[in-house]
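Only a single protein chain was left out; the remaining protein chains are all shown in position.
Let's look at subunit A:
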Amino acid sequence: MSKKFFFTATTAIFALGAAQAKDVEVTHWWTSGGEAAAVAEFAEAFDATGNKWVDGAIAGSGSTARPVMVSRITGGDPMGATQFNHGQQAQELVEAGLMRSLENVASEDGWRDIVHPSSILESCEIDGEIYCVPVNIHSQLWLWLSNDAFEKAGIEVPADWNAFVEAAPALREAGIQPLVIGQQPWQASLVLQNVVAAIAGPETYTKVFNEKDVEAVNGPEMEKAFAALGTARELASGSNVQEWNQATTMVINGEAGGQVMGDWAQGEFAVAEKVAGEDYTCLPGLGLADIVSTGGDAFYFPAIDDPEMTAAQEELARVMISPEAQVAFNLKKGSMPVRGDVDLEAANDCMRKGLDILADGTVVDGLDQVLSADAGNQLADLMIQFFNQPEMSVDEVKEGLIGILEYDS
C-alpha cells in the first residue's frame, strides 16, 4: 500500500516538474550530412517552444528504420513522433488505433487551405481525419545529365529523353556509360515511374497507379512506356554500382551520361560544388513534360495516454508546418515546402523549376502515396529483375505489374 502511494506520489511530482517542458522523442532516418542539418532546424524550432526534442535518428535507410519504428509502436514502447513517407506505410497502425488523430489541430489551423498540393494532405487523411503532418515534397521525376560527359563525346546536351536516347551511341563510343542505375531495387522502380509519367502521360499514370486500372496497363500509352523501359535497360547495361549516390557521383565526374533520380540527388551535386546549367542539367519529367510527383516525408504521432504529451505533440505538429520551419528545413533538405504560401528565395535553378511546376504544372502522386508498402516493394523487385535480365521481356513486366496491382486493389 505504502509502496503504491510512494509510486503515485513520485509520479505526480515528476509530472508536475515536467508540466512546462516535455521531452518528445522523435524518430527518423535522416542521418546524412544535409539531412541531419535539416532536421536540426526542426529540433531548434521545437526547443524554442520550451519543450525538448530528443533526437532518435535511426541509421540506415527507411527500410532499416521503419521495421524498428513499427515494432516499437506495436510493442507498446511508442516514441513521441515518428517519420514515415506519407501514404500507406502507417495506415494499418492508424486503423489499429495506435496513432492519434491531428484533426483538431488541422482544422483549427486550416491545414486544408494552406497545404499545396492538397493531395499530400489527403494522403494523411484516413476516414476524414488527419493523422500526419507532411513536411516536404520530393519529386522523383528527374533526369540528371552530366554536361561534361556530353562535351567529351562531342555532342550537345540533350533537351529531352528522345535526344538522350539518340545520343547514347556517341556516349558509348567515348567510353561513357549512357545511363547509370544503381542496383538497389527502388532505383529501378524510379525508372518505371518516370517513363510512365513522362511518356505514357500523367493521366495514364493516375489510372495505373492510383486507380489500379488493368485496362490502362494494357493500353497503347503504356505500350510506349514499356518500350522506353526496354530502351532504358539497353542504355543502362554495364552499370554496376550499388548505391544511388555512387551513381550520382558517376554523373558528377562525367563517367556517366545521365541518371534518373529524385531531387535529393541535387544535394550530391551541391556538395561537389557543381552548378546547375553549367556542370549538370536537370530535366523534370524526362524533359518531355512539366511534371512533378509528390512523394515526401511526414510525421505521425503515436497515441499516448498522457495529456501533456498530447499537448507537446500538437505543439510539434504546429512547429513542423509553420512557415519559418518549412523554409529553414526544406532549404537544407533540398526538398520543396508543403505550403504554397512560402517562398524559397535561396532555391537554385533545379529547385526553382520544381517549384514552378508545383505551382502551375502537372502534379502526380508519388508511389508511396498510392501503393501499399507491399506493392511498392514487389514492383521494385520486378523492375530490378528486369534491368538485370536482358532476356526478360517487357510483356513479363506487364504481367507482373498487373498481378501486383490486382492484389493491391
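Throughout what follows, a contact is a pair of C-beta atoms (placed from the backbone, for glycine too) under 8 Å apart; a residue touches a chain by one contact, two chains touch by 3 or more; residues count from 1.
As a working rule, contacts and distances are computed from a predicted model.
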Options "Sugar ABC transporter permease", "Sigma-70 family RNA polymerase sigma factor", "Crp/Fnr family transcriptional regulator" or "Planctomycete cytochrome C": UniProt name of the undisplayed chain: "Sugar ABC transporter permease"
Omitted-chain contact residue, chosen from A:74, A:104 or A:253: A:74
Identified contact with the non-displayed chain, of A:39, A:216 or A:384: A:384
Residues belonging to subunit A that touch the chain removed from view: 63, 66-67, 70, 74, 89, 91-93, 96, 183, 185, 240, 242, 372-374, 377-378, 381-382, 384-385, 387-389, 400, 403, 407
